[in-house]
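One protein chain omitted, others in place.
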Amino acid sequence: MLRVGVIGTGMIGQDHIRRMTRVLSGVQVVAVTDANADVAAEVGARVGATVHTSGESVIADPAVDAVVVCSWGQSHEQYVLESIAAGKPVFCEKPLATTQQACLRIVEAEVAYGSRLVQVGFMRRYDAAYRALKKVADSGDIGSPLMMHCAHRNPSVPGYYEKESAIVDTAVHEIDMVRWMFGQEIAAARVLIPRKSRNGGDLQDPLLLVLEMADGVLVDVEISVNIRYGYDIRGEIIGENGTAALGESGTVTVRRNAQLATPVPADWRERFILAYDTEFQEWIDSIAGGGHSVGPSAWDGYAAAVVCDAGVEALHSGTRIEVALAEQPKLYQSVE
Amino acid sequence: MLRVGVIGTGMIGQDHIRRMTRVLSGVQVVAVTDANADVAAEVGARVGATVHTSGESVIADPAVDAVVVCSWGQSHEQYVLESIAAGKPVFCEKPLATTQQACLRIVEAEVAYGSRLVQVGFMRRYDAAYRALKKVADSGDIGSPLMMHCAHRNPSVPGYYEKESAIVDTAVHEIDMVRWMFGQEIAAARVLIPRKSRNGGDLQDPLLLVLEMADGVLVDVEISVNIRYGYDIRGEIIGENGTAALGESGTVTVRRNAQLATPVPADWRERFILAYDTEFQEWIDSIAGGGHSVGPSAWDGYAAAVVCDAGVEALHSGTRIEVALAEQPKLYQSVE
Amino acid sequence: MLRVGVIGTGMIGQDHIRRMTRVLSGVQVVAVTDANADVAAEVGARVGATVHTSGESVIADPAVDAVVVCSWGQSHEQYVLESIAAGKPVFCEKPLATTQQACLRIVEAEVAYGSRLVQVGFMRRYDAAYRALKKVADSGDIGSPLMMHCAHRNPSVPGYYEKESAIVDTAVHEIDMVRWMFGQEIAAARVLIPRKSRNGGDLQDPLLLVLEMADGVLVDVEISVNIRYGYDIRGEIIGENGTAALGESGTVTVRRNAQLATPVPADWRERFILAYDTEFQEWIDSIAGGGHSVGPSAWDGYAAAVVCDAGVEALHSGTRIEVALAEQPKLYQSVE
Partner (left out) sequence: MLRVGVIGTGMIGQDHIRRMTRVLSGVQVVAVTDANADVAAEVGARVGATVHTSGESVIADPAVDAVVVCSWGQSHEQYVLESIAAGKPVFCEKPLATTQQACLRIVEAEVAYGSRLVQVGFMRRYDAAYRALKKVADSGDIGSPLMMHCAHRNPSVPGYYEKESAIVDTAVHEIDMVRWMFGQEIAAARVLIPRKSRNGGDLQDPLLLVLEMADGVLVDVEISVNIRYGYDIRGEIIGENGTAALGESGTVTVRRNAQLATPVPADWRERFILAYDTEFQEWIDSIAGGGHSVGPSAWDGYAAAVVCDAGVEALHSGTRIEVALAEQPKLYQSVE
């Protein structure tokens, strides 16, 4: 039974705690903390976990085998570094850290430690549809991949969503996904600006993000975050001899009112709930008994941060921006 | 933590044990037994459960909170009755018992006990697609249901599959499903015989089973168990104003070799694995802390047995056979 | 240029005249008549055709190469027999005649004449989707056909639609279609009665018509004529190794209001307009220059009438009714 301490018991932290206590196998939540002590106390009492007054104290707790970081993004670097210092596996919700420099410090700390302790919460890699898509791409059935068309659509976004959020909060999922899908780094980014939707107020929405993979595969990502009709994630890989695409996810088909229709999910929770479950179960299984993380690594968190920076610069400048990564440490080279 | 004893560690028993130890939350397998003592010993050692020499001993074990029966069908009645006698919740794989008389004895024992202890393994009720279909049917969006078209297709069946298996092993899932879908009993059955497939040797395959619900909804079930192309479960409800159908379950779409194609599952495990997980998690959650089962009841097991008998008689006689059920005890009336 | 005389210039007659004068190639409408002389005069003036006072006079007109019969069903036998007597090709809208005896008289007259002059308006055989379906069935790709599931759905029917209309006006299209699809006769019919839709008033709607082909292929036809949502024709052939079905006909897919939807046609005109065009063009091409009809024959009209009679008897009796056909004359044996 893996004993986990959770830093941050806000919406996402509570959802992961529910997952670990009510859905998944082989895991126990033994310690919690939050900037809001009342919330931490309430959650701790509910699941029978020790309530700590700081993240450091959670990490240091000898009853804690592994750490889950769901706190405010600004604090991620600190807690991940502390976890590495304590030699404890740590699952960190995205972003790994708020700057590429901070991400690189985490990479360096982990390399110094000598084995993989850090996993970043890029859950698309655990989605059954993306996995089936990658399986087809890897099979060679459609020939070598040449392009990929993606769309990331939200019905609406909250008021604090900013121009750059389209890259760093929304498209960051596609940025990680294509690195994993094609097993290579992103070499350059550019952003094309379509006509603006009136649903987004002052926000420049939608956008077309164009990514170039190291071997030339060209990826276009439509980012539409006020499209009203639902939450919709699409992806099609264009190979030399055919294409492979995410299927439609509707479980039921209704013929009514002159239409044949399937429902579209309302939000990302509905679309990706099983991916979150799989992500956590595989993390638990990989580190239970002393194994190391095999999911998205600190390097993946760092690379995503660098591409996001390039994407934001491309958005502001209107030009093509090359992505400049540090040299990849050996620690990450054998890991998919 | 619910402590479960498993009677029968064959293929299905082991799969449920894997589920309870590696996938689900809040459950522990603490005791096992099997007609084959070596298998029981191996499985017990693997998961750290006490190995018993009989089902009775598992049921009597004070460390066992609840019982899962996955043994040979002939033994189900005995173990379920013993579990009731011991006042312990029992999950029994289908069939509840091998005759409708035995099922009725279980119903009577449970009624005498006074609350619901028994759940039968009809897992279709836990499938996300069927649940979405029921939600549409119940919403009134397509008007009152009038008909339902179903198909149950297997690529092939093993050598011991007999003429009657098409009803009692295959269509039994649709028999339970429509009772649950429409919230009422089946009133009559008949079987129509199409041209015979050469894939099935001497077996009469396919069949068209026609069921009449108490309120007149007419259900037709195509049973094709040697259709080679894959495992495929289909269902469409015809309402007064529209229809609702199970969607296609493909997660990926491939354009290749002059075709646009989605994969069809190879077998029922692939199609219904999540339904099994949901079924068990909901069972665990419902009885943990002393609650009673809310899933498919002993009455459901009995009713399915009576309809299967009618279906087999209809298959042999070529005529319409009415279904004669005992009066439903109050215990089952308020449970969906 | 084939010169055609049209008997009956009601809605369907006018539509065929529009088709022959505005859409198709190699045909001219040179003569018209109608029970309503004013309508005939108006239509004749519009397209420059001679207006006759009787069908006999149209048939006898030396300027008329071929006859199209769109008059009241009761008059079909008379005009078809006159056309045969005149040795002129005749296209007769369904039904060929209003009784099976009358149909048989036409068959006998045509056999006496010695070559095929009569074509009946079963236009499904000309629909691209049905043709693609037949091509797959004939290819052997799905193995030998064993069953077929059909649905014939109308949003609503007019007030004069009667109980028997479901067979003789609606399902008659499927009756002809399966004879053509499987290249053999129908051996028996029965009708199962589902719960009644409140949309149809006193009408027993829907119905499930079950047909047995001579070689045992079992066909079920859902007939729903008040289903509101649209006009929908579906068909799936179950073979030994796979199935083949009519595709969805939607040309556009809309994501809107939490749904992914395609439009359903409003009526049969929209669904089958191209089939009507193809039907007439192929008829024109086959008889231009003295060739004989190769489309649905007088025998097909007769066989459909006999099966309809059996279907109506099955509807009234609730039992399985065998279909008894006269011996098929040689004239029809080599024609598909």
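Some observations on this one:
Order as written gives the chain letters A, B and C; numbering starts at 1 within each chain.
Criterion: a contact is a pair of C-beta atoms (placed from the backbone, for glycine too) under 8 Å apart; a residue touches a chain by one contact, two chains touch by 3 or more.
No experiment lies behind these values; they were computed from the predicted model shown.
By the touch rule given at the top, the unshown chain touches A, B, C in the complete complex. Shown as candidates are B:Val111, B:Val264 or B:Leu325; the residue that touches the absent chain is B:Val264.
If you put the hidden chain back, the residue from C:Ala45, C:Ala112 or C:Ala132 that touches it is C:Ala132. Listed residues C:Thr21, C:Ser75 or C:Ser144: the one in touch with the omitted chain is C:Thr21. Screening B:Arg18, B:Arg105 or B:Arg255 against the full complex identifies B:Arg255 as the residue touching the chain left out.
Within the entire complex, the positions of chain C that touch the omitted partner chain are 20-26, 128-129, 132-133, 135-136, 141-142, 241-257, 262-263, 274, 281, 285. Across the interface with the omitted chain, chain B contributes residues 229-230, 232, 248, 250, 255-264, 266.
For chain A, the residues touching the absent chain in the complete assembly are 143-147, 149, 151, 192-199, 206, 208, 210, 213, 215-218, 220, 222, 224, 226-229, 238-243.
Criterion: only the chains that are shown with their structure count from here on.
Once the centre of each chain is set as its mean CA position, chain A and chain C turn out to be 58 Å apart.
For the pair chain B and chain C, the distance between C-alpha centroids works out to 45 Å. Within chain A, residues 248, 250, 255-257, 262-263 each touch two or more of the remaining chains.
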